[in-house]
Each structure stands twice: as structure tokens, then as C-alpha cells.
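As you look at this complex, bear in mind that one protein chain is not there, while each of the others sits in place.
Showing chain A:
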Amino acid sequence: MLEAIQLRKEYGSNVALKGLDLKVGAGEIYCMLGANGAGKTTTVNCFLGFIQPTGGQALINGIDVQQQPLETKKCIAYIPENVMLYRNMTGLENLRYFSKLGGHDYDEAKYRSLLDECGLQREAVEQNIDGYSKGMRQKVGIAIALAKQARAILLDEPTSGLDPKSSNEFSELLLDLKSTGVAILMVTHDLFRAKQTGTRLGIMRRGELVREMNSDQVSHAEVEQIYLEEMKY
């Protein structure tokens, strides 16, 4: 479970997060929406321990990220907007390496099946990352997250730049993960995908969570309308 309690981050006079309170429970996909600079990525970075909050707490499974950064990272997987991999290694080698770093080692067949499950073409598995498109890299990134068997996943605009088919496959994967009880926090600009995949939606504006809603209680059009209204301020 992911939880932010009065999470605050200041960069000098600029306040990136103004006491954020947030909970993402097991089997929930929380989609965080908002304009650039709203504090979405800062929230993700706080959960990853990449930045130190000025105040409040970021908890993963009840453990404070700042107190035990390595312990909390063992419970999460992270997929950024651009999954960056080692260009001199193949997709399979990258997956095996990151999986081992995440504390899991499998046989080669399992790695191949994970990549297959994520939709990476079989012929690409043993090609160097140099020749991969962004979508192919994202798929390896998802495979890394799956291999880690994390109970919480942080996604920072993961479908940005993906073609519609890949985005759809990605959404299906997320729904599968959700059904296994994984808590997912996804930062996105894609309102359609958020409504389609998310359990709850939250709109961030200038470091504050200004609106929350259950996705099953609003239509696609309403989500868009609410979002645009919030962005007027």
C-alpha cells in the first residue's frame, strides 16, 4: 500500500507539494492527473526516495521511505516515462540483470515468458537495446516490474509515446496486476486511459490534490470536463 501523509516539498520559495494526503490500497489503480509542474512526478520521486520531502511522510506498506529507503524499494517497482536500458545488452540480458538487482532470479524460460507476456516480439528478445523503439523499451520495463513481483508499482506517464495498440496492451497488463492485489499509482496526462484503467482518479494543481473521484462514477466526458475546469484556476 502507498500512503502520503501531509507530504510537502519545497525548492526554495517554490512549493512543489503542499501537504499531500493520499492512499493507494491493494488492488487499486490510482491515476494522478494534472498539468506539468503540478507535483505529480515529485510525488513519485518522494515514494522512490529520490528526493527528500521537506515535511510529512511517504509510506510504502507502512514503512517510511526516508527511514528505510532500501527496504521500501524492495516492495515497489517503477516504470518511468522513458524506460532506459543498457544499449550494449539485449532485452533478455537487461531483464535478467534488473531482475537480479531486484532480488529475483529465474531460469531463461521464465524471462522469455515475461517478455512474451509484455508483448515484446520474440525476435527482439535477443537484439541489442540499441535497435529498440520506445514502446519496446517500455515493454521490457514492464517485464522488469513483473519480474520483481512488487506489491506496489509507481508509473510515471508510462504510456506516453506508445502507439494505441501498445497502450491498450499495457492497460490490460495493469488490470491483470490489479486483480492480483498490487497497489498502483500512475501519473498520466492520458485522461482516456486513466478513466479506462484507474480505480480512482486524482487531479493535482500547484502541489495540491484538488479533486478525487471514483472512475466508475464518472464518464469519459465528465472526467475531461472536470479536468479542464480544474485547470482553469
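Everything below uses one rule, namely that a residue touches a chain if its C-beta (ideal position, glycine included) is under 8 Å from a C-beta of that chain, and two chains touch if they have at least 3 such contacts; residues count from 1.
Everything below uses one rule, namely that contacts and distances are computed from a predicted model.
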item	value
Name of the absent chain as recorded in UniProt (options "Sodium-dependent dicarboxylate transporter SdcS", "ABC-2 type transport system permease protein", "Alpha/beta hydrolase" or "Dehydrogenase")	"ABC-2 type transport system permease protein"
Contact partner of the left-out chain, one of A:30, A:98, A:111 or A:170	A:98
Residue, one of A:74, A:134 or A:189, that touches the chain absent here	A:74
Positions on chain A where the hidden chain makes contact	48, 50, 69-74, 76-78, 80, 82-89, 93, 97-98, 100-103, 141, 144, 148
